[in-house]
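With one protein chain removed, the remaining protein chains of the complex are shown where they sit.
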Amino acid sequence: MTKKLANKIFDLQKKTETLIEMLPYVTEFSGKRVLIKVGGEILEDMNSAKSFCQDIILLRALGLQVVLCHGGGPQITKLMKSMNKEAVFVRGQRVTDAETLDLTAMVLLGNINRTLVSLLNTFGKRAVGMSGVDARLFVCRAKDPALGFVGEICSVSARPIMNLLNNNYLPVVASLGMDNEGNNYNINADTAAGELAKAIGAQKLILLTNVEGIYENFEDKSSLISELDEQGLRELLAGGTLAAGMIPKVESILTALSGGVPHAHILDGRIEHAVLLEIFTAEGIGTMVRRGPQTLVD
Amino acid sequence: MTKKLANKIFDLQKKTETLIEMLPYVTEFSGKRVLIKVGGEILEDMNSAKSFCQDIILLRALGLQVVLCHGGGPQITKLMKSMNKEAVFVRGQRVTDAETLDLTAMVLLGNINRTLVSLLNTFGKRAVGMSGVDARLFVCRAKDPALGFVGEICSVSARPIMNLLNNNYLPVVASLGMDNEGNNYNINADTAAGELAKAIGAQKLILLTNVEGIYENFEDKSSLISELDEQGLRELLAGGTLAAGMIPKVESILTALSGGVPHAHILDGRIEHAVLLEIFTAEGIGTMVRRGPQTLVD
Amino acid sequence: MTKKLANKIFDLQKKTETLIEMLPYVTEFSGKRVLIKVGGEILEDMNSAKSFCQDIILLRALGLQVVLCHGGGPQITKLMKSMNKEAVFVRGQRVTDAETLDLTAMVLLGNINRTLVSLLNTFGKRAVGMSGVDARLFVCRAKDPALGFVGEICSVSARPIMNLLNNNYLPVVASLGMDNEGNNYNINADTAAGELAKAIGAQKLILLTNVEGIYENFEDKSSLISELDEQGLRELLAGGTLAAGMIPKVESILTALSGGVPHAHILDGRIEHAVLLEIFTAEGIGTMVRRGPQTLVD
Amino acid sequence: MTKKLANKIFDLQKKTETLIEMLPYVTEFSGKRVLIKVGGEILEDMNSAKSFCQDIILLRALGLQVVLCHGGGPQITKLMKSMNKEAVFVRGQRVTDAETLDLTAMVLLGNINRTLVSLLNTFGKRAVGMSGVDARLFVCRAKDPALGFVGEICSVSARPIMNLLNNNYLPVVASLGMDNEGNNYNINADTAAGELAKAIGAQKLILLTNVEGIYENFEDKSSLISELDEQGLRELLAGGTLAAGMIPKVESILTALSGGVPHAHILDGRIEHAVLLEIFTAEGIGTMVRRGPQTLVD
Amino acid sequence: MTKKLANKIFDLQKKTETLIEMLPYVTEFSGKRVLIKVGGEILEDMNSAKSFCQDIILLRALGLQVVLCHGGGPQITKLMKSMNKEAVFVRGQRVTDAETLDLTAMVLLGNINRTLVSLLNTFGKRAVGMSGVDARLFVCRAKDPALGFVGEICSVSARPIMNLLNNNYLPVVASLGMDNEGNNYNINADTAAGELAKAIGAQKLILLTNVEGIYENFEDKSSLISELDEQGLRELLAGGTLAAGMIPKVESILTALSGGVPHAHILDGRIEHAVLLEIFTAEGIGTMVRRGPQTLVD
Partner (left out) sequence: MTKKLANKIFDLQKKTETLIEMLPYVTEFSGKRVLIKVGGEILEDMNSAKSFCQDIILLRALGLQVVLCHGGGPQITKLMKSMNKEAVFVRGQRVTDAETLDLTAMVLLGNINRTLVSLLNTFGKRAVGMSGVDARLFVCRAKDPALGFVGEICSVSARPIMNLLNNNYLPVVASLGMDNEGNNYNINADTAAGELAKAIGAQKLILLTNVEGIYENFEDKSSLISELDEQGLRELLAGGTLAAGMIPKVESILTALSGGVPHAHILDGRIEHAVLLEIFTAEGIGTMVRRGPQTLVD
């Protein structure tokens, strides 16, 4: 064997060893369901978005059953501005009138959902977009009459999602819902993700966001919590020190855990390959919340 | 038995006889697939839209497998106007730049598709919206570089639709597609309907429009054609007397017939229960095109 | 559109509205099992018999799973007379010796069952005749040694019926049974119907008879009861005012209700389309017995 | 071991060796379909009938899929006599008017079919009676208008029989049929058996009768033919020396062979265990007809 | 019929009556699982071995699902002698070092298992050899560190065996196992058989050995016990009069019974057709142990 060939082989062997290091994780998660929630921010940089989609395709190639759930806050705000539609607030929450709901749905389905599905389908043909209106996935009621078409989930129908997963599709779910009269509602995407993770019996709920994880004290960046259990998270929530934007995420996690999901994660979506790092390395990143108390052997 | 009761029963019996008259059609179409194309106009009057959705639910209750396909011309035009986006034309056809495509997708998915699905799901929970981007249902290429993102269908993937039908769902398909690089395209909804009818082996293709049917001479309303065969339709098309808007419909029908769909219909969607009249009565309405030559016994 | 065509369409629309009125009932009963018991009288007028069979075929076309159960009293009596076979009575009940049983079986299977199946199969090919001897559907013992081969049902085997239903057949069951030694027995057809409705988990038991329903006081035809619950029916039975022929019907209904069948009906089979009127209209006819107490919302 | 025990074991071993001798036949026929036709004579002696039924149950226990087909000539004649119904003949064949057909059906279904099913079900619960009217198993037309309701088979529907076999039931088929208008017909049971053997792809057709087999010359009992092929049988039939009663049997066999059934047998049903002797011993009894020419290695 | 033919038929009828006598047993055991353990002695005489394999094939042809389990004591001892490998004993039990284990595995898999599978496959192609190492069928730990690689079963995985049975294969299992680190162990074959019978829900456990059965007093050959129940067996074991070689057999039986296996048998494998005699005759041979107390009706 020439020296050059030997070097090439050595280099390739280093790479295959990476694969082998990941083997226990592959084996552990093969066939398991993972619910990953992304915000609309994911699409603000198309290179990141492509890289994220590639990671999702890889997870599926490695045997995981992935469901994506997304909102679209930034894009909705942007569209409303461009149409000179003014935001109205009641008790600090944005009022969603019929026109706002329509614009919201147009952004979520016509822009974000479609773009994610297109990106994913450049690597295959299994991604399928849907919203909670399809097959009455999310049955809702108005959360607060003063807020208009802001929905609270009454029930989740796991069957259409399970049907897609069992036929090897990758569902991409926009956080809209409907009531029995046919009214549609905007739903907080974190909340939708937690409910869906519970309904489909996910093994992991992963919330991608733009902070590193949960901080004991948000001001002190060194107070990032790597791991805590459900009880710890409840105490933290009761403590009142969480950032406002973190509260629906924490509630989503508590919903999922109480419904039997064993692990939930808050990760920084700005880190490239954040999802792969979390699933396929021993250390993980961000904050992990376990359903049960921490034990030495997981 | 009192006279009043006897009258009531007599009245009910008349109604059940209507059912019995329809029995041969129910038996004939039970388990068959029907592709119905509606334009965006269907949503301009919500009462008509509800009535149409109720008809679709009834078809399903009577054992048909229905797939809806829709476009959204009027609503797209309206949104673009409201955003002061000017239309550009090349050789008489509207140019679809990236922004126009985005607005088109927002209308089709966020407004029309979602509204149809919501209406259908007030009667149940089986309607599921999708577009040709989902599961790469419609793989496209640009029809003409000068037109931008106007797509021509290269291939149709029947499997995701068949999966939904086999699991008792009602697919509602928006006429968008994608290419292998992830670009999305607007597709003529009549064309999409014909291709889809062929791909899923539909028994009938029904195009709902706002004329009574095909006229021998469009100016002479008494020249409405009730029935003709594929050969007759080809001759009519070659004759050059068809109205411009009718041409994509005729081409859609020819696609479907050449792909094995035995019957195609052009119906006036403004007539209430047009679809039921066509399927469940002997006479039918509008224009029917048969694949083979006309015979006494069908 | 010509005036004539417009009129035709208007007329057809009225008919389709009948269909739409029936939609909620179609939706409600689709896929549900209904056990319908007819007496031998149904075959005394062949036009009525054909009309009845057509109704049954329609119920199946609309998605119901129908099981027919029948006796054959009048025809048995007639055959015995023609053979100068004298009836013997013990404590007011007819004694069934071996020869009588043989004649009974010949009438039930060779005449009534076969004729019903033939009529049903002029509309298709799914009707299949059987008796409780086939696949040991009804295992019996002698009800009273003095009565000979009059059977009391010990157990019902739902499996052969479910196998037929699941393969889209329409079982037509004659009320005969057998014991473990191979002796055959005549069973009261109302009783058999109630037991079978219970065994297959029917949603409705319908007993067709030649009275309008249950009367509070049989002499007073204005005392017909439209609706009552299980408790009410038990009280009525205990009250001792029921006509003798009504008692096995009431006991059959109580068997079915106690086994989980939610609704049972006694209808006048002489009314044309009685079964359709009951299932597909809001008012219903005859007497309905509910398992639970009457509530505003069913 | 005591001498007595040793003797007992020796005796049992002899018995098990019988089993082992039969092993190749069990292996050969396991899972194969066998159509056995019996005449009404089988029920004239109940001990023989029970023994026959026990043999059938044993065949099933050894893995064969058995279908029984029966007529009922002697019993029909007897019933007609008892009712003083006179037989009318046209060109030597009995005319079957509506009343005769009705009596025929009563005997076949109410007496013979039911009795066979009852006897079989004393050993289990898998026997299911039916006739060619059920599920339109045998679609017929009148063989000769002068003969009335004597049927000629137009088509056989294998599906209802296959459904029963696949669900481990034992179909017992009476030789009646129907036409599209709902008229019923009496069919020659040998003919029905041959058609049914062909339709279900039987491996063997066995016609039980009351002669030893086919004789070269019926008068000379030493001219019994043990084995011949299809060609030989056609020649024999053309030769014109066959007994009249043998002709429908020979035609039935030719139907089955031409439809792909590899072997057909005419056996003497009066010999106890005739069916077992044929299937599970090397020599066989009666006359065997092979589809192909005789070869040394079968 | 000639006298000679009549005699032949009479002779064949006697044979078929043997079959009919066995019918109740065939019916009783059809589709049931039976675990049969043989020692290596079975292969010491190839004629006996062939006869035994033929019996097994017959059991399968008659509808039983058979699993064989075997050890190989005599052959292991012989191989070790031929290699001058000396046996070492600790507290009366043979020490199994790595080399001994390797020789044991070579004998069990390369010689005994393969020979049994080959013999069985001369009658078909369904026998499949395996050991407790395959699919981690038997997970073990060292029974006693001083004994080396002598294994104690920690868990049994029924799934690979059930997969083979459900696909109509005949598993032949050598009594080896492995631990989580990949070490292999020799397991007592009687013990393995009892555990396996329990894991697969066998209807019978049959231990073939070279004594007639269990003796109340081993010295007194007239004290053979035909039948006893679990309680009786426990008392016998506690009584301390059992021969040493019988103890693992008795413990195996107690394992199986406590796991729900209703009957276990110790038979003398030297009696030809011992297994058939046990299963297909009323008297049985050897010793039968019932799970529950003895009752008149089994």
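Should a chain be cited, it is by its letter among A, B, C, D and E, assigned in written order, with residues numbered from 1 in that chain.
The rule we apply is simple: a contact is a pair of C-beta atoms (placed from the backbone, for glycine too) under 8 Å apart; a residue touches a chain by one contact, two chains touch by 3 or more.
Predicted model only: the values in this text are computed from it and were never measured.
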Check the whole complex and report which displayed chains the hidden chain contacts.
A, E
Candidate in contact with the missing chain, chosen from E:127, E:150 or E:267:
E:127
Pick from A:8, A:81 or A:141: which residue touches the chain that isn't shown?
A:8
Taking the full complex into account, find the residue in E:135, E:154 or E:247 that is in contact with the omitted chain.
E:135
Residues on subunit E that touch the omitted chain in the whole complex?
82-83, 102, 105-111, 113-114, 117-119, 121-122, 125-131, 133-136, 157, 160, 163, 167, 169, 176, 178, 180-184
Would you write out the residues of subunit A that touch the absent chain, in ascending order?
1-2, 8-9, 12-13, 15-23, 26-27, 30, 54-55, 57-58, 61-63, 123-124, 212, 221-222, 271-273, 276-277, 280-281, 283, 285
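Following the convention adopted for this analysis, only the chains that are shown with their structure count from here on.
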Neighbour overlap between subunit A and subunit E returns none
What whole-number Å value describes the gap between the mean CA coordinates of subunit C and subunit D?
36
Would you mind pulling out the distance in Å between where the CA atoms of subunit B average out and where those of subunit E do?
68
So which stretches of subunit E touch two or more other chains?
none
So with touch defined the way it is at the top, what topology do the chains form here? Options are line, ring, star, complete, other.
line
